[in-house]
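One protein chain is absent from this view; the other protein chains keep their places.
Per-chain numbering from 1; labels A and B assigned in written order.
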Amino acid sequence: MKKIAFASGKGGAGKTTISMSFHKYIKDVSVFADCDVDAADAFLLLEKEILQKEPFHSGFKYSINETNCIQCGECIASCIYNAIKKSDKHYIDEFACEGCGACEDVCQCNAIFSKSNHCGELFIAETIFNSRMVYARLVPGEDNSGKLVHEVKKVAHQQVLESGKEFLIIDSPPGIGCPLMAAISGVNLLVIIIECSQSGFKDAVRLMDVAGKMKIPFITVLNKSGLNPDIDQNIEQYLQAEKKHLTGKIPFDEEFVRILNRKELIIDSEILSGNLEDIFLKIKNIITLEK
Amino acid sequence: MNNISIAFASGKGGTGKTSLAANFAKYLSQDKNVLLSDLDVEEPNVNIFFPDNHKPLKSNMSTINIPEVDKVKCTYCGECAKKCNFNAIAVFKDRISIFNELCKGCGRCFNVCKTGAIHLKKTEIGKVNEYSNESLAITEGVLNTGDIHTKSLITDVKNYKHCEINIYDCPPGTTCPMVESILDADFVVLVTEPTPFGLHDLSLAIEVVQKLQKRFGIIINKSNDNDFIVEEYCAQNGFQVIEKIPFDRDIAKKCGRGEFYYNDDSYSSKMQKIYDHIKGAMI
Partner (left out) sequence: MKTAIPSSEDKKTVCEHFGRARYFAVIESGENEFKFIDNEINLNATQGAGIQTSTALINEGVTAVLSPHIGPKAFDVLKSGNVKMYLLTETDLTLEDALKKFTNGELSEMEGFKK
């Protein structure tokens, strides 16, 4: 099995749009894992039917057992988040609770207990082109974590093995923190989508630094090029100077937005598909050569 | 009506929530005492609408309590590390390290240390800046680069609220920072765009505000021929679209330059309508 991740450092650079199209390009031999759990929206376009759904837990939340509680209120001062409140009885506001457990230490009557925190659901689904995808949805108010990304990746990995496919395509979360590292760890190839803007470039450079440290082979694709030729030129000069591989450029085109509003993939667009298929073919050739 | 808080939120970035909040605040401040708070502390940009305010009137440090260890008193028993639910403390052999970026300042380690080796030290996570633009007061939270204590800073920015009308510009998304921002709001304005993705993000945001049992209303920004995408959904579920702000090249230009549009005729009546709606909902 070969794993290929798409990442950009910055949100909104187009990595989901591009990775979904890449999935369609090799749909018969790949599984798609949406690890951008904060903003998992690939399913809006790809999903045909949910095959399996399971709850996902992470961290802790605390509650008060009313039978044991003597309403002494000792715990209130221990909570710096002001999560312990009183109406007629004391209770813990689950939205304010950070799960630290300081209240548990001061409770004299064992009335405070922890439970693992239900933070979302993980889905295995069939896509509109009959491939498999794995994604997760967070309970509102919960955050993505390395743990959740790891879980999505693990289940997707299993799907690749079970269905006898060759590739796992990973749509990574933004940023360069733990969720991103969990997404790109152990991949055979990372495709860095660089948005041709000042901030897109800055974030991509940070990402290239992380990938370099992790010794992950990567290539770059410029997206939304042509809007600011001077920025494009800066980026290309940088890549050349740093000897980073530039695989292709996707020009800015309003067709992008129109296609998405029709809930279609950019590879389906007559205007955009030619250039995109050239880039995808190159990516496929590169990953086939990676050990 | 005294001291109400109105939060402007959206399921995802790029809906125009900040420009709407700024225009609404500026409009109301013509005859009311208004505070606009920028709670999008990782990317605060309410300020671009108030370019005259380069320097804050006051800049206050925002802190959380992070443990420090007295290595003479520490017996390396490991109790603090065991009790830390955030895994921010590593104890092994005769070493102890604290990872500030994982610490959430709860103080549990301090409480459980039997030898008094831990003391809590105020550590800066960012700033709360105060500005004023004529009759409008503005506060903004600015998180230090690389810091992750977003929630603590949002809470802190709200400690500065003092006006008759407090308007929050919330962080995008539906994760923890957004929830923290609307937790004490009396009314939540959800700003959306008429696209399939906008609708999806809106439905997630509605899930949050309903869970928190907040009063809310929807504004369609960049309204165009596709409004039905949002309107049909709202009609089916009994949600109210308070107002629509049309997609207009002039408005887009003004927003991009950080200029107001509230005083254009058709828009000031829209601002008034939004306010009347919220006032009506409060009774």
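Keep in mind that, in the parts below, a residue touches a chain if its C-beta (ideal position, glycine included) is under 8 Å from a C-beta of that chain, and two chains touch if they have at least 3 such contacts.
Owing to the predicted nature of the structure, the values given are computational and were not obtained by experimental measurement.
Asks: Would you mind spotting which of A:Val29, A:Met214, A:Leu246 or A:Leu260 touches the chain that isn't drawn?
Replies: Considering the complete complex, A:Met214 is the one touching the chain left out.
Asks: Determine which one of B:Leu28, B:Val46, B:Val91 or B:Ile218 touches the chain that has been left out.
Replies: The missing chain is touched by B:Val91.
Asks: Which one touches the absent chain: A:Ser78, A:Thr127 or A:Asn188?
Replies: Missing-chain contact among the listed residues: A:Asn188.
Asks: Sort through A:Ser21, A:Ser78 or A:Ser145 and give me the one touching the missing partner chain.
Replies: Hidden-chain contact among the options goes to A:Ser145.
Asks: For chain A, which residues touch the unseen chain?
Replies: Listed in rising order, the touching residues are 1, 3, 57-59, 116, 145-147, 150, 178, 181-182, 185-188, 209-210, 213-215, 291.
Asks: In terms of residues, what is the contact footprint of the unshown chain on chain B?
Replies: 81, 86-88, 90-93, 95, 97, 99, 102
By definition in this document, only the chains that are shown with their structure count from here on.
Asks: Round to the nearest whole Å and give the separation of the Cα centres of chain A and chain B.
Replies: Taking the average C-alpha coordinate of chain A and of chain B, the gap between them is 23 Å.
Asks: Quick check: in the complex, which residue numbers of chain A touch chain B?
Replies: 11-12, 38-39, 41, 44, 59-60, 78, 80-81, 95-96, 98-102, 105-106, 138, 140-144, 260-261, 263
Asks: Which residues of chain B touch chain A in the complex?
Replies: For chain B paired with chain A, touching residues are 12-14, 65, 83, 85-86, 104-108, 111-112, 151, 173-176, 178-179, 183, 195-197, 200, 204-205, 207-208, 211-212, 226.
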